[in-house]
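With one protein chain held back, the other chains of the complex are shown just where they sit.
For reference, chains read A and B in written order, and residue numbers begin at 1 within each chain.
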Amino acid sequence: MREFHFEIMVEFYFKILPYLTITITYVFFSLLFGFLLGALTAYFRLSKNPVLKAISGAYITVMRCVPSIVFLFLVYYGLPGLMRTHFGIDMNDVDAIVYVIITFSIMLGAYTSEIMRSAYLSVDHGQFEAAVLVGMDSLTAFRRIIFPQALHAAIPNVGNIIIFMLKEGALAYIIGLQDVLGRGYYLNSLKANAYSMETYLALTLIYWPLTLLLEKAFRELEKRHSIAFLIQKKSSGKEVKA
Amino acid sequence: MIAIRNVKKSFGKLSVLQDVSLDIKEGEVVVILGPSGSGKTTLLRCISFLERASAGTIAFGDDVVDLKHASKKDILRTRRREGFVFQSYNLFANKTAFENVYEGLVSGRKVPKKEAKEKALEALDWVGLLDRKDYYPAQLSGGQQQRVGIARAVALEPEVILFDEPTSALDPELVGETLEVIKRVAKRGITMIVVTHEMSFAQDVADKIVFMDGGVVVEEGSPNDIFTHPKEERTKQFLKRIIGEFVYEI
Partner (left out) sequence: MTLDTKFMIEALPEIIRYVPVTLRLALGAVLIALVFSGLFAFILLKKVPVLDKIVKVYLSVIRGTPIILQMFVIYKIAPSVLQAYFTKIHSGIDIFEIDNSWYAYLALSLSATAFFTEAIRAAILSVDKGQLEAAYMVGMTAPVAFWRIILPQAIGVALPIMCNTIVDTVKATSLAFAMAVTEVTGAAKILGGMSLRYFEAYLDIFFVYLILIFAIEFLLKRLEKWLVRYRKATA
């Protein structure tokens, strides 16, 4: 086994680190569009319209059953042709990150819809009834009563989906995107793959702390959002007299 | 004879049992009464090693076992002399009523399978649940579950059966059927230690009543002694509080 070049590892680490902005960019936009699509899907799935229900159900099943990489390939190789022949749009100059964001937005749409649906269903129906009984209209009841409670139920899953996206997005290197993993792959290949171990360690030292941080942040968020915590805060803030 | 000697137990600074001793003769039914937190349940759990006592011994005849320092072998041997009926039944959730009784015989006591099967069916029949033998605990009522729990303990033919508040978790209308079965266990001449809050049951079934409070045995005697002529002030207070008028009707 050849020796480990610590200085190369450090050099790669700092050369890769700026590319975190690329990773964060696709994570952010995929989640943003994913959640919008997911909200719509969850709404369809909870609706009484059997056609919408079936379509959203099929969409979720398909996304669950197909590996991300296959879907990324389909978008990457299929979308330009589709756009050219049907809309006359040339996608030749479009950056790889766009394909990544499109792919994962569609995938996360399915995943997040399940998160939202189960969060919504976790709120006791009595909460809605009570809200309506005190005179709120349905939209207000949803906004003021159901949504805050559902949000709390969804916090751990939202954390997981962000971490999932961060890691799964690394597949983008396959279509030539230089994000964190992509940059590491590229740097290593420039040196004839002689410093694989250094590269992989540098990459691990970027991804791992980042997920640890996210996990910790979401645990904290969950704690702060818990009913017990809110009660504690309220009652220590001012006297609550019965 | 079973001799329980000088049992002490504390959880951190809290002393739950302070030097408790008790003798149980063969075939005797001992009922332990006392307010919540008096250490009754802890005593049962210490002599079955579900809790490690801070000090004390239990002796079955000449076989003396140190409750604090017992080895794995000692513990297993002692437990195999005992049967235990839990407050929350604790039937094996993944086993049917029949398997609950059978499993103990085969895996716990190494009874041959054929014999175990006969014994298990007999025990279930005896508690009136033969027709429920293939039901899982989740499919049985609380009273039925506890009767299976009793069958499970009885089938093992232990030297003593420990009942830890066997009816406390039951809905009121199911208490009666369960107490009836426990009475039948008593009539079979099986040695029993029963922790309970059911006063009239205690009076019916007990050969000896032990009143505990604050981690010590305050007073013991026949049901007649305890219920009608309690000597200690604490016993009087307790009985008055629990059964009130009832005492004076006897």
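The rule is short, and it goes like this: contacts are C-beta pairs under 8 Å (C-beta built on N, C-alpha and C of every residue); 3 or more make two chains touch, one makes a residue touch a chain.
Values in this document were obtained by computation on a predicted structure and should not be read as measured data.
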item: Among the chains presented, those that the missing one touches; value: A, B
item: Full-complex contact with the absent chain, from A:Val51, A:Cys65 or A:Ala192; value: A:Cys65
item: Contacting the left-out chain in the complete assembly, out of A:Lys15, A:Lys167 or A:His225; value: A:Lys167
item: Absent chain, residues of subunit B that touch it; value: 48-50, 72, 76, 79-80, 82-84, 86, 88, 90-96, 103-105, 107-109, 135-140, 152-153, 156
item: For subunit A, residues in touch with the removed chain; value: 1-2, 61-62, 64-71, 73-74, 77-78, 81-82, 84-86, 163, 167-168, 170-171, 173, 181, 193, 196-197, 200, 203-204, 207-212
